[in-house]
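Note that one protein chain is taken out, while the other chains of the complex remain in position.
Take a look at subunit A:
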Amino acid sequence: MIYFNLLLIIVIGGAVSLFEVPGLLQPEKRGELIAFSCFLLIGMALAVAMTLRLPVPNPTSGIEFVFNPVTKLIFPGR
């Protein structure tokens, strides 16, 4: 099942690239191409890491941790 999911992620990434990259292969669109590649790489890396069940940090837990001192003051634990 993991291999199927990985294959699916790669197929989706390939489809997005096929759809978008031909229009970006012009010298004046270099910035767009770099931004596109970075965004796609971040997304694929996240998806692959979660498929392989690597410990990806949860952003919500981070926010909860940062705001915890103030949260405790205004919303005391129930």
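One rule holds in what follows: contacts are C-beta pairs under 8 Å (C-beta built on N, C-alpha and C of every residue); 3 or more make two chains touch, one makes a residue touch a chain; residues count from 1.
FYI, contacts and distances are computed from a predicted model.
*Asks:* Which protein name, taken from UniProt, belongs to the chain you can't see among "Beta-ketoacyl-[acyl-carrier-protein] synthase family protein", "Branched-chain amino acid ABC transporter permease", "Spore germination protein YndE" or "Formate dehydrogenase cytochrome b556 (FDO) subunit"?
*Replies:* Options "Beta-ketoacyl-[acyl-carrier-protein] synthase family protein", "Branched-chain amino acid ABC transporter permease", "Spore germination protein YndE" or "Formate dehydrogenase cytochrome b556 (FDO) subunit" narrow down to "Spore germination protein YndE" for the missing chain.
*Asks:* In the complete complex, the non-displayed chain touches which residues of subunit A?
*Replies:* Looking at subunit A, the ones touching the missing chain are residues 12-13, 16, 19-20, 23-24, 29, 31-33, 35-36, 39-40, 42-44, 46-47, 50, 56, 58-60, 63-64, 67-68, 70-71, 74-75.
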